[in-house]
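Only one protein chain is missing; all other protein chains are in place.
Chain IDs A, B and C follow the sequence of writing; residue 1 opens each chain.
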Amino acid sequence: MDYIQNTPADAADMLKSIGVGSIDDLFASIPEGVRLQRPLEIPPALPEQDLLSHLQSLAARNRTFDAGRCFLGAGAYNHFVPAVVDALFSRGEFLSAYTPYQAEASQGTLQHIFEFQTMICELTGMDVANASHYDGGTALEEAVAMAVDHTERRKVVISGGVNPQYRAVVKSLFKHLGATIIEVAQVRGTTPVATLKEAAQDAACIVMQNPNFLGGIEELAAVSEIAHAAGALSIASVNPVALALLKSPGECGCDIAVGEGQPLGIEMNFGGPWAGFIAAKKEFIRGMPGRIVGETVDAEGKRGFTLTLQAREQHIRREKASSNICTNQALMALRATIYLETLGPGGLRRVAEVCVQRSHELAAKLAKVQGVKIPFQYPFFHEFIAELPHPAQTLARLQEKGFLGGLHLQPVFRDLRDHVLLCCTERNSSADIDAFVAALAEAVK
Amino acid sequence: MDYIQNTPADAADMLKSIGVGSIDDLFASIPEGVRLQRPLEIPPALPEQDLLSHLQSLAARNRTFDAGRCFLGAGAYNHFVPAVVDALFSRGEFLSAYTPYQAEASQGTLQHIFEFQTMICELTGMDVANASHYDGGTALEEAVAMAVDHTERRKVVISGGVNPQYRAVVKSLFKHLGATIIEVAQVRGTTPVATLKEAAQDAACIVMQNPNFLGGIEELAAVSEIAHAAGALSIASVNPVALALLKSPGECGCDIAVGEGQPLGIEMNFGGPWAGFIAAKKEFIRGMPGRIVGETVDAEGKRGFTLTLQAREQHIRREKASSNICTNQALMALRATIYLETLGPGGLRRVAEVCVQRSHELAAKLAKVQGVKIPFQYPFFHEFIAELPHPAQTLARLQEKGFLGGLHLQPVFRDLRDHVLLCCTERNSSADIDAFVAALAEAVK
Amino acid sequence: MKTIFEKSHPGRSTAYLAAAGPDEKPVASLLPASALRTKPPGLPEVSELEIVRHFTELSHRTFSIDGNFYPLGSCTMKYNPKINEKIAALPGFAKLHPLQPEDTVQGLLEIMWSLERMLAEIAGMDVVTLQPAAGAQGELTGLLLIRSHHQENKQDQRKEILIPDSAHGTNPATATLSGYKTISVKSDARGGIDLEDLKSKLSERTAGMMITNPSTLGLFEENIQAIAELVHKAGGLVYMDGANMNAIQGRARPGDFGIDVMHFNLHKTFSTPHGGGGPGSGPVACKKFLEPYLPVPRIQKEGASFKFDFGQPKSIGKVKAFWGNIGMHIRAYTYIRFHGPEGVRRNAEHAVLNANYLMSLLKKRFKVAYPRLCMHEFVIDNTPYAKKTGVRTLDMAKRLLDYNFHPPTIYFPLIVHEAMMIEPTETENRETLDAFAAALLKIADEAKTDPEKVKTAPHTMPVKRLNEVKAAKEPIVRCYTCG
Partner (left out) sequence: MKTIFEKSHPGRSTAYLAAAGPDEKPVASLLPASALRTKPPGLPEVSELEIVRHFTELSHRTFSIDGNFYPLGSCTMKYNPKINEKIAALPGFAKLHPLQPEDTVQGLLEIMWSLERMLAEIAGMDVVTLQPAAGAQGELTGLLLIRSHHQENKQDQRKEILIPDSAHGTNPATATLSGYKTISVKSDARGGIDLEDLKSKLSERTAGMMITNPSTLGLFEENIQAIAELVHKAGGLVYMDGANMNAIQGRARPGDFGIDVMHFNLHKTFSTPHGGGGPGSGPVACKKFLEPYLPVPRIQKEGASFKFDFGQPKSIGKVKAFWGNIGMHIRAYTYIRFHGPEGVRRNAEHAVLNANYLMSLLKKRFKVAYPRLCMHEFVIDNTPYAKKTGVRTLDMAKRLLDYNFHPPTIYFPLIVHEAMMIEPTETENRETLDAFAAALLKIADEAKTDPEKVKTAPHTMPVKRLNEVKAAKEPIVRCYTCG
């Protein structure tokens, strides 16, 4: 099976035009010894009807939890996506376009990226944002690389409140590059600002996450001051939904803000594709990785958009480029763009408010359950820590009852042995919360 | 909740421009006594998130059977729809366009209807087809009305092999109009041609269905001869998928061909929306109901398409119109168009072949099951009759096992007491058939 | 652009099913040779990519609500919410066979039952059938109910239906189709029904009257109660064409102002997408006394469950195979549930606000046919321009395309010369109305300064003005180069 349009008669004519006798002749430049002489050992072709059944049966072997019954966050958030997002995102022109190299034929792509950049700047309080990055973790890695290049220092201070997945990504690269990575442990839900002072000496940057991985709201402004005092950059990894309510990194004096766009109308997709973003103060513009769209005019003075500042990029600067990124996550950024424009400031704020509301409702209700504790009192956005007996077993029991009941923190946070991280979004109604609390009360008995 | 864009400030400005003080003033022409003074008693508004959950929970209270486990046809057919059909059909420009009154701005709609008309003509062997009708039943009703008008006779002969739903529609209208309707009973699966001769005298038309409701292949050509000999028109209601294999009504001398487009890539949708079609020999063109698209040229001689022959239609001819139809099922006809063009002649033929193949496979296998009989031997397309003990109970047992096991004919066909009508399409694999046969063997024990 | 047939290439296609296996029996061995066709139908042979490009290009050549302001009078071209499409496509709705046992479709029957109740409440009526596939079929259903009623009462001589001269063509066409004679009733100077003319036409032959309210002139029939009383006194029933319910939903109910039976157009008032011509859905609402005649099956609620009831001996029977355009019912149900009572009423209010606002912008320069407050739409009479400049309504309409607006309905209603019937709907914003008015005013200028430009419009569409006369005189209604 294939989507090839040439019939055998076409192929024969075309070979004649080329001047060869067979398709095999076209592959003559492959040395004989390495030509594959047998069919690939992959499963036989499936016509579309059977293909769909096959994939549907595989999909059926995954369990989807009711939207209201997911209390798991930890870096992937279960938000409501208005139908208009899918309806527009799935238009074939958007799906099947390449990077907008020929600006005149790609004003649609360029303009939606320009709008994305604008809104990321507005949310983060920064001056410039790129067209997207692979994900929140690699965006953070690139921000650290920007700081290392900018400061010419090789020490990186990173809060233990940063998503462990992101920290792992940063470490994979920088340990190879011989940088020193100092992790400052979070304490009872937030990063102790005082301990950063010493660590900041000679650092390229201090990296914070806000709200942090445990949901806690960090003192970003204070951290930025410490960073700047030590000549380091202040980098914040942020949740864009929370930014409808929280002070932006820009307001807190950060130099670079990065984050994951998944909460903005992107399905969880088992972890990808999502859309990282990177935004910075304008002095860092020429060190930014990835595509940037700029406004310009056409030959008649009419406004238009084009890729710009390409002299930073690999296809021009090659080994001197600010990054190696080429393909990004533009289509996912388009989802975020449609989502943000659809919700508007009021709508996004309402999502954030309801997240705060419901997570605090859950925390308050759980605090009353026999055997469950809310051990730490820190300000949180939509995630918080609860302490339970036998977390692994409790989560398994909740799963039997149809709940995705949070993340057991122990394997990653060694000191949080009996602790789980819980999350609420606007998808969890008060009724869902009550059902969950009841199921949990049952499960911990 | 609503999709209104005017803010209160806009509304105030607009009222000023109009020169009235309030929205209530705009409704002054409604006599006071009949103004509704209370809110409508309908349920309160649901924001989109809750709306979706509500409708999902209603959808969950319907049972969908696995595609391969549906052996029920009887006028609605479970065919495979390539993904490309939905992807294109759902484009907003197609969905949200009106009837193409302004041809220059609606070349897309007009051209796809023109292509639909062409393919319906090709399938049916007719000269002209309209832009679609409500469904197969009402299309048949209109064909009968054409015949009544054309012959100025008021007697309608209709085969008992015509879908009982369609017969009911024809009867509802024509019994009011005082026409005589003669039903010629099918015998052991097909219509006995000989008995039509007498009935045909003074008739406006003879109406056949092919394949008939019981799957049987009728002798259309012979019937057309009888009709024409009596000065009546020959009308055939046909399944368009079967026409990939079967002689077309045109080849069989029919004057008008109608049918239901549902098998052509339209979801079963619990019975609608689907797309009826009406096609006829060219001498009937000015008696055709509904929209017809024609080819023409623009002011510069370039080809274009437009609605044509509108002098037949109600908006011009009013009480003298050939029909009262205005809105049709154009969007569903678009699905059929995409489907037919995607499959092409080979693909459609293959669907039809597999239907024949599998239904005969099922019949042969059932014939071997203890307690089950295939009572009548008639040539059939993809439906046939099986005789079982306790059909109602057997069907209920099959349902428990996940099978939609056919239609019990008894309520409508009085003489077929223990008979069910079974259908296979390309969706029922040999494995599905074996599973069904096994389940049935178990169920009739 | 080419038709798909001109892109066809022998042997080209994509395989959606496996080819025949070795143990497959040839069709000729299963079916009689005499039944089989010898020449395949002339369908095109194209690849999936070509299909995608073909329909993508066709979509780009199609004005639509999603792309354009589309103020087609009488058509209520309001925003079609995307959530409705998503919901109607849920497998739990789209994949249901119409003959599935009732116990397997309880969710859907609940929707249908609830939609009937909600429509009855909006109409001020007692009962509803969802079966008719569109407005015109609703009209047919309604007239058959009226006919059954008279037959039951041995009033077979009632063979006339009164219809105002402003009515939509489906009204008289439906009257004919249902065996009635149409008697036209004049409109008066205010655009309402001329009471004297009405009285003179009522008689013992009157089966009923079809009345559109608000009318196709965008006016609420101020004498509606008196009219209904007159018709009733004459022994007739009053049918309302509810195409314009968008203007009054939540503010007035036909059942409260004397209507016996009416239809809704779900594809207008409740925003189901019109898809280039359809599908529609035309539920019929009526008073209790007409209930026995409604099409079968009816949907009944018994305890917590729902079922089809086929046992209605006086029923007119079926007007459509199966149960109606279910997908449209789901969308309309969704739409009404989204809006709630307040939203439904606000839709009417802002539809009327937008229409009056747009009229206020245009009336300075254009002749409004009935210069008074309107409901959801209003009609412009372009005779002054046509006389002065030779630029007709058709020309102005075509020129609007160059400004990227779909034109209003033109040359309807028939009683207004050079009519332009404008219905903006409630989902448009003021900026759009301002821009549309500005374009139309500019075209009025152009009609004076550069009439040729208007008369030869459009200039920016994929084709120039099309020759409709030729299309009708030498009809080419299919492609002949296929197959």
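Note that in this section a contact is a pair of C-beta atoms (placed from the backbone, for glycine too) under 8 Å apart; a residue touches a chain by one contact, two chains touch by 3 or more.
Bear in mind that the values here come from a model prediction, so they are computed numbers and not experimental data.
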| item | value |
| --- | --- |
| Sole contact to the chain not displayed, among A:Pro192, A:Gly287 or A:Gly304 | A:Gly304 |
| Contact set of chain B toward the excluded chain (per top definition) | 1, 3, 5, 7-10, 47-50, 82-84, 86-88, 92-93 |
| Those residues of chain C which, in the complete complex, touch the missing chain | 7, 9, 12, 47-50, 52-53, 56-57, 60, 65-68, 79, 81-82, 427-429, 431 |
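Heads up, the rule we're going with is that only the chains that are shown with their structure count from here on.
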| item | value |
| --- | --- |
| Chain located farthest away, centre of chain B as origin (C-alpha) | A |
| Chain centre separation (chain A, chain C; CA means) in Å | 46 |
| Chain B-chain C separation of Cα centroids, rounded to whole Å | 19 |
| Centre distance in Å when chain A and chain B are each reduced to the mean of their C-alpha atoms | 47 |
| Shared interface positions of chain A, touching two or more other chains | 48-49, 82-83, 87, 92 |
| Overlap residues in chain C, where contacts from two or more other chains coincide | 12, 14-17, 48, 52, 56, 81, 83, 85-86 |
